[in-house]
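Of the protein chains in this complex, all but one are displayed in their positions.
Think of it as A and B in the order they're written, each chain with its own count starting at 1.
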Amino acid sequence: MNRAEGAAREISRLDMLARRDQRVNRIHPLVKFLLTVGYIAAVVSFPKYDVFGLLGMMVYPIATFLLGELSVRDAFRRLRVVLPLVCVAGLFNPLLDQNRVRLGDVWISAGVLSMLTLMGKGVFSLLASYLLIATTTAEALCGALSMLRLPEAVITQFLLTFRYITVLLEEVGRMTQAYALRAPRQKGVHRKVWGPFAGQLLLRSMDRANEVYESMLLRGFSGKRFYQRQRTPLCGRDLAYGAFWLALFALFRFFPVLLLVGGIFL
Amino acid sequence: MREAEIAVEGVSFGYEKGRKILKELSFQASGTENIGLIGENGVGKSTLLKLLVGLYPEFTGTIRIGGMPVEKKNLAKIRSQIGYVFQDSDSQLFCASVDEDVAFAPRNYGLPEAEVERRVERALAMTGTLHLRDRKNYSLSGGEKKLVAIAGILSMSPDILLMDEPSAALDPKNRRRLIGILHELPQLKIIASHDMDLILDTCSRTLLMADGRIVRDGATEEILRDGELLEAHGLELPLRLQGQIEIMSGKMRTDIL
Partner (left out) sequence: MHMADALVAPAVAAAMYACSAVAAGYSVKRVRLEEDAKKIPVMGVMGAFVFAAQMINFTIPGTGSSGHLCGGMLLSALLGPYAGFLAMIGVLLIQCLLFADGGLLALGCNIWNMAFYGCFVGALLIWRPVMRKGITRARIVGASVAGCVLTLQMGAFSVALETLASGVTELPFEAFVAVMQPIHLAIGLVEGLITAAVLVFVHEARPELLFCAAGERETGRFSYRNTLAVLAAAAAVTGGLLSLAASSLPDGLEWSIERLTGSEELTASGSVYETAESVRTATALLPDYAFRGSETALGTTVSGLVGGLAVVCVCVGACLLFRFFKRGSGHEQG
């Protein structure tokens, strides 16, 4: 399976997840979107040595994974993409931040703490956006974005791109396979055909765009209305869900909940 | 249903200057018949169909649809009466989901939502795709895409249907379904195809295109049985007739092997 095919499969997998009839899936997309942004903002705003404060934020992903009945393993596979850059930025902290913190009888480096929080932030924010897309379809999300008054042009753009990505990914997948079968010892596309290989696809894509436009015209398109928005009204349950989590985020963000709870036991 | 009528008179057209694809082409059609349009690759079948719906306005000659000349001011009206099914369904299914796509045209024509709903249901029922209603377009198989694309045109309730290679990429079962649908639909249809058996099965009349013109216009049976005529224009007999004629002429074909 080459990269393009993998990407196409990932899109359809996420779409299938988002279409399941789970409780979390039924929450209004706007609420989920704002919660996700709020959660990520809260997570990344933690001070850089506050490991335990940050750790408390795990309640949201844990609860959503459980309620949404999602596989944690699939989500963690996506970390491969994100973690490298975060690691590069974080791995130097232990070397460069030579401050030491006493931990009982041992001294540990403050840099290690800041590295841990940075990685924690990376993992949590990624899980949160995964939870959003795995419980919300692209169209529902667009409905939410249009409720936020995002320009129509941007939303239409997103939806059309989303629609044709699978078509073109399949095409790239087939072309790559056809190429690889005839050039088994090459890892990628040879320099001599850089232009034609992608260029052919580009010309075909342009032709396709033309046909899409023609088929829009033939069906009465006049440039005004395009996609029908899935604008469902917000109901009390959605608001309650949002308010509950926001309160919890605030609690965990501003109070050292883990230490307080731990203190009860000790 | 209004009187469906296509009248093409002396139409010439080329994409580039000096290279005419259609040269003084003329034909007429009316009623509710199915018309096959055959000819070699690149002879201009798709171009002709696109001219009929006014996608390329720079032609000479006259084209009338339902009595109205194909001109800018009539386009909206003409396009609501004549539906064009693209060869590549993906070009047509640009909406995210099936019902959105089928509803695209009626919504653009400003019909009330209840009527849109009714039309979507009817169009999907006619093509036997009601069960696909909530599916995403990209998750459909090639055959399903084609049927949904046809539904997307039927929801406009056109008097005339133009189809470009409707059976391409269909498996035998879906192809049979398509043939059934083509028989049931009451519209005047022009079906451009290389699938001679499909034409033989569905069309009573056939137009043979060559060199920018209609070189033969007649009963399908007659044209598709004329091996010499077809061969002269780079075409072949329908597979179904190949055996019969060879047996009749007592000749064994070894060249297929």
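Everything below uses one rule, namely that a residue touches a chain if its C-beta (ideal position, glycine included) is under 8 Å from a C-beta of that chain, and two chains touch if they have at least 3 such contacts.
Note that the structure is a prediction, hence the values are computed from the model and not measured.
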{"item": "Shown chains that the omitted chain touches within the full complex", "value": "A"}
{"item": "Interface residues of subunit A (partner: the chain not displayed)", "value": "2-4, 7, 10-11, 14, 23, 36-37, 40-41, 43-45, 47-53, 55-56, 58-59, 62-63, 66-67, 78, 81-82, 85-86, 89-90, 92-93, 95-97, 99-105, 110-111, 113-114, 118-119, 121-122, 125-126, 128-130, 132-133, 138, 141, 151, 153-154, 156-165, 167-169, 171-172, 175-176, 186-191, 194-203, 205-206, 208-210, 212-213, 216, 221-224, 226, 254-266"}
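Just so it is clear, only the chains that are shown with their structure count from here on.
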{"item": "Intercentroid distance (Cα basis), subunit B paired with subunit A, Å", "value": "43"}
{"item": "List of subunit A residues in touch with subunit B within their complex", "value": "12, 15, 138-139, 159-160, 162-164, 166-167, 208, 211-212, 214-222, 225, 227-228"}
{"item": "Of all residues in subunit B, those that touch subunit A in their complex", "value": "50, 53, 55, 76, 79-80, 83-84, 86, 88, 90-92, 94-97, 100, 103-105, 107-109, 136-139, 152-153, 156"}
